[in-house]
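Missing here is one protein chain; the remaining ones are kept as they sit in the complex.
To keep things simple, chains are lettered A, B, C and D as they appear, and every chain counts its residues starting from 1.
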Amino acid sequence: MTDMVSPPIPPQRSRGWYKRNEIAVTPWLFLLPGILFFAVYVIIPIFQSFWISFHEWDGLGEKVWVGTGNYERLLGGDRKFEVSFWNNIKWLFLYLLAIPAGLFIALLLNQTVRGIRLYKSMFFFPFVLSQVVVGLVFSWFYLPREGLLNAILGVVGAGPVNILGDPTLATYGIIAAGLWPQTAYCMILYLTGLNAVDPEQIEAARLDGAKGWKMLWYVVLPQLRPATFIAFVVTIIGALRSFDLISVMTNGGPFGSTRVLSFYMFEESLSEFGFRMGYGAAIAVVLFFIMLFFIAYFLYSMYRDEKGAR
Amino acid sequence: MFPTPIEKTSRTWQLTYQALLPVALAIWLLPLIAVATFSIKPDADFTNGNYWGLPSSFEFFTNYGKVFFESDMPRYMLNSVLITVPTVIGAVALSCMTGFALGVYKFNGNLWIFFMFIAGNFVPFQILMVPVRDLSVDLGLYDTKLGLVLFHVAFQTGFCTLFMRNFIRALPYALIEAARVEGISEWRIFFFVVMPLMKPALAALAVLIFTFIWNDYFWAVVLTQGPDAQPVTAGITSFNSQYRAAYHLMSAGSIVAALPPVAMFFLMQKHFIAGLTLGAVK
Amino acid sequence: DGHAKLSGDLRIISDMSNPAPRAVMEGLAADFGALHPDLNIELDIVDREAWKTQIRNALTANAPDVINWYAANRMGPYVNAGLFEDISDMYANGDLPGLEAVKGAMTLDGKQWGVPYTYYQWGIYYREDIFNELGLEEPETFEQELANCQKIVDSGRKCYAIGTKFLWTAGGWFDYLNMRTNGFDFHMQLARGEVEWTDDRVRETFANWRKIIDMGGYIDDHQSYSWQEALKFMTDGEATAYLIGNFAVAPMRDAGLGDDQIDFYQFPMINDHPMGEDAPTDTFHIPANATNKDNARAFLQYVTSAEVQTAINSGDALGQLPVNANSSVDADEFLEQGFEMLSNNATGGVAQFFDRDFPAEMASVGMEGLQEFMVFPDNLDDILARLEDARQRIYK
Amino acid sequence: MSGLTISNVIKRYGEVQVMHGVDLDIEDGEFCVFVGPSGCGKSTLLRMIAGLEETTEGSIHIGARDVTRMDPSERGVAMVFQTYALYPHMTVKENMGFGLKMNGHPRAEIDKKVAEATRILKLEEYLSRKPAALSGGQRQRVSIGRAIVRGPEVFLFDEPLSNLDAELRVEMRVEIARLHKEIGATMIYVTHDQVEAMTLADKIVVLRAGRIEQVGAPLELYRDPDNKFVAGFIGSPAMNFLGGSVKGGKVQVPALDADLEIPVTLPEDGRAVTVGLRPEHLAVDPNGSTHIVELTEALGGVSYAYLMSTTGEKIVIEERGDIRSNEGDTVGISYDPATAMVFDGETELRIR
Partner (left out) sequence: MSGLTISNVIKRYGEVQVMHGVDLDIEDGEFCVFVGPSGCGKSTLLRMIAGLEETTEGSIHIGARDVTRMDPSERGVAMVFQTYALYPHMTVKENMGFGLKMNGHPRAEIDKKVAEATRILKLEEYLSRKPAALSGGQRQRVSIGRAIVRGPEVFLFDEPLSNLDAELRVEMRVEIARLHKEIGATMIYVTHDQVEAMTLADKIVVLRAGRIEQVGAPLELYRDPDNKFVAGFIGSPAMNFLGGSVKGGKVQVPALDADLEIPVTLPEDGRAVTVGLRPEHLAVDPNGSTHIVELTEALGGVSYAYLMSTTGEKIVIEERGDIRSNEGDTVGISYDPATAMVFDGETELRIR
């Protein structure tokens, strides 16, 4: 017993500064590299973009201060900007279709039959593909004459349509391609959400006589709120970031009808006939403010969750 | 669960369901199946307009052989590996540290720094494009794999921090207090107590970041050019311009480019899905 | 030749990414390397479309020693930014014999900034066999052209294959229609921003263009194809002709068309102006930031030498025209016809091409408008107003 | 309202049989409590009554209606879950009215019934709150309210109080007793808690491994258990069981160093039996010397002594006030042999 209690207590020694402040200092040491990287590559560039957006600059020579000139031109009737902006709006709204579609597939697959895991993975598959590949795949799918879509339409007796060649349809065609992986993403979110649905609530609802749609609407969906929230956030962000697909599928065409802000920005800044960095930066800033709206919403709801936590 | 569990429904409906699944899957993956078929067709099928029929001959080896031996694809693939793997390691390592700091310690500004990471992660990355490109050029990192890696590490740190921090926060705080009472220094707590517990999160995050980075196209275009440094997503477009209108080769090339993340997905499925749901954001 | 053996490095980035040019470029590098065994040549061939956006980065950061680009206005931004090496000395001290005639295309501000390595004629390539079948002749006037086209359309075919997905092919049509309708000089005035797009003369060009569009002369859905993808229509016989550069001959042959099936004629006369022609010149330059400029100069000299020019422009290589006056044009029916045309029938002048003659931003807005016009000719007023808007902004 | 008849009910999950033919009658208005060790099938039986689990064989009648194959919502039952299972996105009022709304009842009627239940459960203040803003006891009250509103013939409770802390549990227990008195419906209640079972039940059903061991009123089970299992299960601290054997009309109990004369019909001599003595029927005898006091615990009103007999058997004694002995003392045990129960050593059945 005696040796059990001989305490391994260190003698009172004068401790170093680090030791005394260990708990206060450690987090900053751990944060340092991450913050450094992030600041250099993300935070500072955001402000640089703001700065650049007040200049005219071809990326090579001197920047020329033009004040709000770029914005005036941008918002003062730049048709490309208008087209891009409205296309972005289309993206925002139509991309959200991924949420109900994902939910639908998730409900369909939320069963326990043999091999269902494999089915779930296969349905999820498109999400893993690079957008470049998705874009290629769909542009072949849409080929005006040989595309599978027209082959199918032909069987039904409709078509042919040239989706990507028709300025009124092209954007929708690209969005549809984007919906493919995005739906898969939402599906997986909902599948995990469904796992977390409280079975007792479902049982309570069964006793309450809720069935089918009513069950879905009144009991299941409200419980899937967290999944819906995340799906909403990632879909919005995906919609606003859409670049790869447009670049691969139409390159903004036909005659600019599928541009969105992010693509237009790239085009103005870095493309073949571009190198108007200031103007591009101004577009990016506008896009940033649109996104900021959603970021703020996301952060706000996170903040609400964080309050009260440890 | 919902809707009615299939085993509680009528036998006919069960059978219908089972029969319907493969059909639904085939429709869902139709574009992909089409490309896979393309990739084993001979050139002649396209000139003869046999786009959607069965391949008139099986040209798997010819087509894929061309991709592997007569193009830059292998070089691009290697680039992708050399970009993706260090990025994954770097981003995960950095975010373990930031996640630990933000998840464990209470200090002024904790939440604000955390929010900074999240907000940065959601920023439309186009706004970073011009400055980051200039920065890379200035540092001599333009058109190098290192340049891409550094940027990706930095940018992904936002997402990874969100992920790690939330994971660490969900660990029982008593574990850390117990260690403190035992006189274990903070960095040892990180290495010996927290890190071992983060293994599942590390795996999930690594898989996730791997696919994100592998599939990146935008930054590949902005920060690199040419087969020296460009990853396969960019490589595929130049491969395609080389074989413009040769659908069989383009399909084979696309499939090759898509293969690693797909393989990753199937091998690490559990982690992958865990990652998506743990982090639940991109 | 009696040059000293070179050593060290030579980094080349080339945009000769189509299969035939690619082979030529690789051969060039290999042959040059064989001449200089101690020289370590590093060759990157990048996608030609992508290169147009990448060149700027390549020139600023980690610049290679030799790059591809285009002549004329298209060099302007880089020359102005000081990114191209001034190689006037090479022209001056006779390092580049035989290039005197093409020196002009490489000259800006009185200095020379690179060397050409090939140029090619544009014109109408057509299916000889189908023309024969329908009893058609190579047209010399626009009326004949339209009449031919009508017959072709009546036979269930399209007159012209074209792929405007990447826009610039539409620029070729406009160049020709405008040069024929209003003359070479007018076209250049337009390029320099001296004429309003809403000018009646411009409208007349479009009116002529519209005739072809309205009669269904172009293949459907051309906005969805690249020029290569559209070739298929010609090889299939769905379309009978293609207004394109001579570089298209190689792929046509690759696709199985024999020389008895394809032929070439000059874009026919519309109004009585001296005929202007598009003959884009492709070039090599040394970036101002290059590290091995001596090796690069040697390479430029090598590429432009008479023998090499003969070799790389031959029908089984690039299939284009050599830039060196001492080279011989390959005994290829298209090259001979093209050389003949450019030498004797291009009295109006030789233009580079729409996207090389117009300032970049104007070219981009313009070609988009041209593509739109080809699909929706009714939008003409709107398009022209837009182009005029852009013109007023761009040419300050 | 009406009673419930369960006839020869069997439940199988695939190959595994978990209910082995249960027969049970519950009277109209009766409060019936299911108890038994974990995994014995209490919840399963309750859920079969609710219709949430299918009944593999046998039948269940509510009143005169055979409900065996009916939908849960058609059976006229309402269930209160351990985790409350309130819909988190609805207010208290909406939670309570949800069932009626789903079945298309008119608004006025719903409001009236909700108001009635609210009154019974004193929830007036909380009507417009969401469950997250309620305490555990209030939530459970709402979930009971939800059941009341539907006016079921039978109320089902599955361990409704086990998520509450000790104090609230007592309070809610009294609440449920009051509720049963007030609305008089048939109630079936699953619990782990002795006190709940004893105080609430009109009738306790003791289950073990998918079979009913005994059915009876609480004190009946306490005083007159049919077998050793029930005797050990009912009563807290549990009954002390001591090995013994019959000899000459008495029971020899080595642990007590005594031959007990117990007024029951004993079997033949030599037969092994188990003697059961409740802790509360024993007292420490400071003058004896058969046991050693291992530990005493004084809770103020009541005290426990943990004794070890010289034969190595442990015995718990419960006394009011303090125990007049210290740990380590050698003591005896005083008891009234008439309070002892005798169980067959093999069948474990009570010998009466």
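The definition used in the following text is that a contact is a pair of C-beta atoms (placed from the backbone, for glycine too) under 8 Å apart; a residue touches a chain by one contact, two chains touch by 3 or more.
As the structure is a prediction and not an experimental result, all values here were calculated from the model.
> Out of D:Met19, D:Leu100 or D:Met198, which touches the unshown chain?
Answer from the full complex: D:Met198 touches the omitted chain.
> So which of D:Val18, D:Met90, D:Ile120 or D:Val302 would be touching the chain we can't see?
Only one of D:Val18, D:Met90, D:Ile120 or D:Val302 touches the chain omitted from view, namely D:Val302.
> If the hidden chain were put back, which of D:Ala133, D:Leu219, D:Ala272 or D:Ala338 would touch it?
D:Leu219
> In the complete complex, which positions of chain B touch the hidden chain?
Residues touching the hidden chain, for chain B, are 172, 174-175, 177-185, 188, 192-193, 196-197, 199.
> Going by the touch rule given at the top, which residues of chain D touch the chain that is not shown?
Within chain D, the residues that touch the unshown chain are 165-166, 174, 177, 194-195, 198-199, 218-219, 222-223, 234-236, 278-280, 295, 297-302, 318, 320, 322.
Operating definition for what follows: only the chains that are shown with their structure count from here on.
> What's the farthest chain from chain B if centres are computed as the mean of the Cα atoms?
Most remote chain from chain B, centroid-wise, comes out as D.
> Just how far, in Å, is the C-alpha centre of chain D from the one of chain B?
Going by mean C-alpha positions, chain B sits 55 Å from chain D.
> Roughly how far is chain C from chain D, centre to centre by C-alpha average, rounded to an integer in Å?
Roughly 93 Å separates the two chain centres.
> Going through chain D residue by residue, note those that touch at least 2 other chains and give them in order.
Touching at least two other chains: none.
> For chain B, give me the residues that contact two or more of the other chains.
Each of 133, 221, 237 in chain B touches at least two other chains.
> Chain pairs that touch, all of them, please.
Applying the touch criterion to every chain pair yields A-B, A-C, A-D, B-C.
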